[in-house]
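Missing here is one protein chain; the remaining ones are kept as they sit in the complex.
Right, subunit A next:
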Amino acid sequence: MGPPKKRDEGWFTSLYAAEYEHMVRYGLRRLADRDASAELAQEVFVVAWRRRAEVPERSLPWLYGVARRLLANQWRSRRAAPDLLPITDVDLERLAGSSGADTSVGVADIWTALANLNDLDQEILRLVGWEELTVSEAAKVLGCTGATAAVRLHRARRRLAEAMSDRPGQTRRSPVLMTIREDL
């Protein structure tokens, strides 16, 4: 891994310019609010500056790991709050963009099926399918070995396929517990 190169304001500005959009998109895929996504991205980079000595050369998985933890912390701190708002399918359609192309039946089926998976299954599918990380990079975000991530992806894909074959009319499973097993 080696010692990090000079981690000065110039390095940080370049990192911010290169990865900001990725962080906002990460937020958009998980939050119901564009402003919240932008704020999440800012918080990620605040952490990155504080921990600049620890940011790996290939920084994106590390930054996604920070974003994931920030979201988890946010949820933990608010879990007793009655006004915690879930993203609904309607929210997702609103976020899908202006073209309207993503509101097809197939896309809605995928969203519905995804929403019926557990957190770990959803997250590895999003990391690989939307953030376009490799399995090895997704493992770094999730804090597991590459082999474990490969198995989890395999399992998640199978469950997604099962959930899609169950549509339509299947009721969404009620949230039960937040579990991030061995999440670092």
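Operating definition for what follows: a contact is a pair of C-beta atoms (placed from the backbone, for glycine too) under 8 Å apart; a residue touches a chain by one contact, two chains touch by 3 or more; residues count from 1.
The rule is short, and it goes like this: contacts and distances are computed from a predicted model.
Undergrad: Out of "Energy-coupling factor transporter transmembrane protein EcfT", "Iron(III) transport system substrate-binding protein", "CU044_5270 family protein" or "assimilatory sulfite reductase (ferredoxin)", flag the one the UniProt entry gives for the chain missing from this complex.
TA: "CU044_5270 family protein"
Undergrad: By the contact criterion defined above, which parts of subunit A meet the unshown chain? Give residue numbers in ascending order.
TA: Residues of subunit A in touch with the missing chain: 9, 12-13, 16-17, 20-21, 24-25, 27-36, 38-43, 45-47, 49-51, 54, 56, 62, 65-66, 69-78, 80, 84-88, 92, 95-99, 101-102, 104, 106-107, 110-111, 114-120, 122-123, 125-126, 128-130, 132, 134-135, 139-140, 143-148, 150-155, 157-158, 160, 172-179, 181-182, 184.
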